[in-house]
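Presented below is the structure to which this report refers.
Shown here: the complex without one of its protein chains, the others still in place.
Every chain is named by a letter (A and B) in the order it is written, and numbering of its residues begins at 1.
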Amino acid sequence: MLRTDAWLRRALAIGVTFGLVVAACGGTNPTATPAGPTVGPGESPAESTMPDLHGGTIFMLTQNEEFDDIDPQRAYTGEDLAFFGATIMRALTGYVYSDDPVVANGVTADMATDTGTASPDATEWSFTLRDGLTWEDGSALVCEDIKYGVSRTFANDVITNGPTYAIQYLDIPENPVSEGDDAVYLSAYYGPYNGTGQDLFDQAVSCDGNVITFKLNQSVADFNYTVTLGFSPVPDPAIHPDLVDTVDQYTLRPWSNGPYKIEEYTQGNGGHLLLTRNEFWNQDSDPVRLAYPDQWEVLFGIDAKVIDQRMMASQGDDATAVCYCNIQPENLNTVFADPQTPNPDFAGRVVSDYDPYSRYYWIDVQKVPNVKHRQAMAAALNRDAIRANAGGDFAGALGDGVIKPNLGQDYAETGMWTGLLGQPIPDSGDPDFARQLIEESGEPMPDLIWDYPQNPTRDLEAGIVVESLGRAGINVTANPIPGGSYYGTIFNDEQAHQFGWAGWGPDWPNASTVIPPLFTDKGGWNISRVRGEANQDFIDQVAVAIGELDRSAQAKMWQDLNKLAMERVYVIPTTFGLSQVIVGTRIQPVYQWAPWGSWPYAIMYVTP
Amino acid sequence: MAGYVVRRVVSMTLLLFLLTLTVFFLFNMMPADPARLTCGKACSPAIIEANRHHLELDIPPIEQYQRFVGGIFFGRTFSKDTPRPIECEAPCLGYSFLRNTEVLTLIARAAPVTFWLAIGGFLTWMLIGLSLGIVSALTRGRWVDRTIMGIALVGYSLPSFFIGLVLIFFVILDWNLLPFPQWTTPDKDLGRFLQTMILPWITIATLYAAFYMRLTRNQVLEVFGEDYIRTARAKGLPERVVVLKHALRAGLTPIVTAAGLDLAGLLGGAIITENIYSLPGLGSLSIGAVLASDLPVITGITLVTASLIIFANLVVDLLYAVVDPRVRVG
Partner (left out) sequence: MVGRSLRQIVWARLRRDKVAMTCLVVLIVYYMIGILGPMVGPSFGLDPYAYDRAAISNRGGAPVLDFGGISAAHPLGVEWGTGRDILSQLLWGLRISLVVATTAAFLSTAIGVIVGIIAGYAGGWTDMVIGRLMDLVLAFPFLLIILALSNVLTDRITDLGVPSGNPSRILYLILVISSFGWPYLARIVRGQVISLREREFVEAAVAMGSGRRRILFTEILPNLWAPILVYATLLLPAYIGTEAALSFLGVGVIPPDTTFGAMLANSVNYFHAVPTYLFIPGTILAVLVVSFNLLGDALRDALDPRVTR
């Protein structure tokens, strides 16, 4: 889920449940027809006995100056996916709206009539579209539009930054060309704009009336979760000549198939995004969205301090505003009596919940190849000070791995701090044990540089890293990098240093979207550079786990791999983050929606 | 005179050319790989290579520079080989692939904010600076003079961000006299506009007014020493007329010079003031661009700002030559 650079600019989003809830979710049995609990309009908070909740404008205040991407094939930030998914960007399947994370993490039908049908070995999935789906000009949304949307992912020269599961899973060979201009394409199909390999794509994705079928290159037991990411429709130019696909500019003005459409979008500080009703959207075709407010207006570029002041005061229009952001540390003691309890003035409109993200420090295992050295770094780190600096009890719990408890069955304690590395390590670090590990390594500890995306709080965190590792005789220099270029820098082998700051959240409730991305080159987020002979056994085990169709057996594998990764200290986990958010006095319902760690946008309303 | 003008214009053009050259090559050596930055999560060397081509970074720097300058005069097309080429019409200052927008559009969007900030600040400081400077000169050596000069010195010394933060602390947070600044245009909501701008204006004015107080005071004192003022006084003209009509006018030239240059500099964006009050002007735009390593935007803003100053220099010099007969232009 996490395109963390976006997330980073926005001081994090939101959380799942409080308490370490086990979400029983994940892949359905591929042979059965998957069926998740669904919420229809009647079961929502809008009971028929209640007054009509339609109308009004919900404002969203954000520090960001624009959305990273509104293109269905490029959007990849949890909060954005949640918001646009609820308003203009429907998908074949979605998640249930519920304040219970176990329920909410269940997949449910959206544009499809059910949550999909898989072949026995889960290498072929098909979805049947509902009747009455439309675009914002009133024209019918057809199966080919979904197919066209998916095809855009393959034009990875212009459709950048988005999820690439279509390329990863669809049964289309890799691009055989390794030299020249065409080498840019990841797949033998070059996308709809270039057109090369169109027949390959047509074989993998086919439309038969209103049934779309995907042929996969491997068994994917939870492909009906996968289709929530980047499988949304874009008008097929052959069918909708008026709804132009503007390619890389589409992200500025995508066509809507949801209850709202983009009326106005001006980026920058002082700019706004205004969504108004799409009169062609048909409530009967949509089992998920209740579409209460008449408008959504996102206001860009408001200072974080100002947002807090306005949200806390909740005067005028701000009474119907939601904060697309987190409460600043300075105000937490005003808003909350403690992390579980809001102060009376704010009861019912603030939430403090675990978000989907694990924070950790990656360690480049190529640059620090000696496992004892990495263990020494983990042992020396003062995690307690890091947590205190991040907000203490408001920052969440200390982490023991990259899989977070709210991911459900895939989580098990790794024991990283209770003996996995040889002996228990206190929260404030154990410099003596670290020295001992360095001695055992048989090599002198190299000098280290810690990369981090700069902001004032992380400047202090850098000081903690330098100081606490220094107590174990490890010489560390901090290297602040401007936020916007952070990931660009650390993914560059020459510019990245030995270790640094990062965070990650799962794309859907399966650690298959955590362990493989973080620790294999195929996954695309391998900042630790887990590769080479010493780590080959790990990489092989990951491949086995991905192919495992028995979900509980797979869960056990993820637990073991999480533990193994910690034993080898591919990363040093810091916190399982908690975040605090606030809405105006006239917004309901107020809870963290588990799937994207966001507000439940599709069912929010203005109280009359 | 004509010869002088021609020479100054020629030298300004030369300067502008040097400026584009310096700016372009200064930023061209930055390592933050723009091709990598647009690449995102699933990134392979081949994609980076293609993006480099797409961003025209794979051609020699000299040629990049030619295209850059060519764009300013004739416009240029980005992403020529892609399905959707981007036409950037002259004057094209570049295209921000990070924000999917022409640099000129971004600058045009931010410019009004900076314009209002600069103009309001300018008027405030000129008003305060000139009036207090004159008062100070007239009460020379007495406590009024000393107090004014003392205030001027402190105001001149304090870092702008400290002034800004202190103002926010007292006026907004502690005394609740004003709401938090939130930019809006004066035609949309004049009240809100004034509420937002008053503190930034004061912040800027504090910095500059002090300088102008001192300058005005010195000018007036100097002019008072000259013969024609003594003559005017001897003629029995009222003191008010002596001060305003004779003394100030004669002493005004260096003040106008400084004011022109300061205003031009400010129009390029007040990074710190805009940052503190989160005003979406050129200063904020440039900080954002720096943080995101958005080279085309940085280059564009630097060029515009520097051109403003160079142009203001020319205007001031020419005015100077026209107004002050002592300047030799031959």
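Everything that follows uses one rule, which is that a residue touches a chain if its C-beta (ideal position, glycine included) is under 8 Å from a C-beta of that chain, and two chains touch if they have at least 3 such contacts.
The structure displayed is predicted, hence computed values, not measured ones.
Participant: Check each of A:G348, A:G392 or A:P608 against the chain that is not shown and name the one that touches it.
Facilitator: A:G392
Participant: Out of A:Q203, A:Q218, A:Q315 or A:T477, point to the residue that touches the absent chain in the complete complex.
Facilitator: Per the contact definition at the top, the residue touching the missing chain is A:T477.
Participant: Among B:G251, B:G268, B:G281 or B:P296, exactly one should touch the missing chain; which is it?
Facilitator: In the complete complex, the chain left out is touched by residue B:G268.
Participant: Among A:Q454, A:Q541 or A:T585, which one is in touch with the chain left out?
Facilitator: Reading the full complex, the residue touching the unseen chain is A:Q454.
Participant: Kindly note down the residues of subunit B that lie in touch with the hidden chain.
Facilitator: 11, 14-15, 18-19, 22, 26-27, 29-32, 153-154, 156-162, 165-166, 169, 173, 265, 268-269, 271-272, 275, 286-287, 290, 298, 301-302, 305-307, 309-310, 313
Participant: Contacts of subunit A with the missing chain: which residues?
Facilitator: With respect to the unshown chain, the touching residues of subunit A are 305, 328-330, 332-333, 338, 382, 384-385, 388-394, 428, 449, 454, 456-457, 459-460, 462-464, 466-467, 477-482.
Criterion: only the chains that are shown with their structure count from here on.
Participant: Using CA atom averages as chain centres, what separation in Å is found between subunit A and subunit B?
Facilitator: Here the centre of subunit B sits 41 Å away from the centre of subunit A.
Participant: Which positions of subunit B touch subunit A when the two form their complex?
Facilitator: For subunit B paired with subunit A, touching residues are 31-33, 36-44, 46-47, 49-51, 53-54, 79, 81-84, 98-101, 106, 109-110, 113, 180-184, 278-280, 284-285, 288, 290-294.
Participant: Mind pulling up the subunit A residues that touch subunit B in the complex?
Facilitator: Residues in contact with subunit B: 3, 65-66, 76, 156-158, 160-162, 164, 167, 178, 181, 183-186, 193-194, 246-249, 251-252, 267-270, 301-303, 305-306, 309-310, 482-485, 488-489, 491-492, 495, 524-525.
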